[in-house]
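A single protein chain has been omitted; all remaining protein chains appear in their positions.
And now, chain A:
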């Protein structure tokens, strides 16, 4: 009977080893990404060497494998907004950063996006914002797309707000936005309408410069 027990336990180990090897193979094939050299990145973006170093260190610290997939991205972004649910907005942000649409944000994507946001001209920034709002990238922002974005932003506030968030607050906000932006009242906002309108709005122009000294 003792022999039976020993045999039984040995069998268990064998089975475990087999599954382990399968997992190991998966791990090896997991994406490990090494970014371009510093010089290339310096040329591609508007950061200097030191800034790139700081950025990369922070990036790699959080994602040792060198790429961020959407779940990690959502996780990281949600930690800045503890009171609400930032995952929807993080999803849109992820799509905005993942310019080559390969499902992961590498350091190049990351740093190029940041370069536009922090060192780009106002035109470029507005361009980037338009791309963020235009979910299906067809060149037009429809009311539905804007509503999705708006709901995602309001979700980040969470439930405990003052005054209380009503259900149609995002919709109202979208209406205001379209009233402002949609000049020819055709129900969609094009890139030109968007940029024109923003450039004429003092508040928006001022707030675009807000984060220039972040890095």
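The criterion applied here is as follows: contacts are C-beta pairs under 8 Å (C-beta built on N, C-alpha and C of every residue); 3 or more make two chains touch, one makes a residue touch a chain; residues count from 1.
Throughout what follows, contacts and distances are computed from a predicted model.
Per the UniProt record, the chain missing from the shown structure is "Potassium voltage-gated channel, Shal-related subfamily, member 3", taken from the list "Isocitrate dehydrogenase [NAD] subunit, mitochondrial", "Potassium voltage-gated channel, Shal-related subfamily, member 3", "Guanine nucleotide binding protein (G protein), beta 5b" or "Small ribosomal subunit protein mS29".
For the chain left out of this panel, the touching residue among A:91, A:143 or A:173 is A:173. Within the complete assembly, A:85 is the residue of A:70, A:85 or A:108 that touches the hidden chain. Across the interface with the omitted chain, chain A contributes residues 1, 4-5, 8, 50, 54-55, 57-59, 61-62, 76-85, 93, 96, 110, 113-114, 117-118, 125-126, 128-129, 132-133, 149-150, 153-154, 156-165, 169, 173, 176-177, 194, 198, 203-204, 206-211, 213-215.
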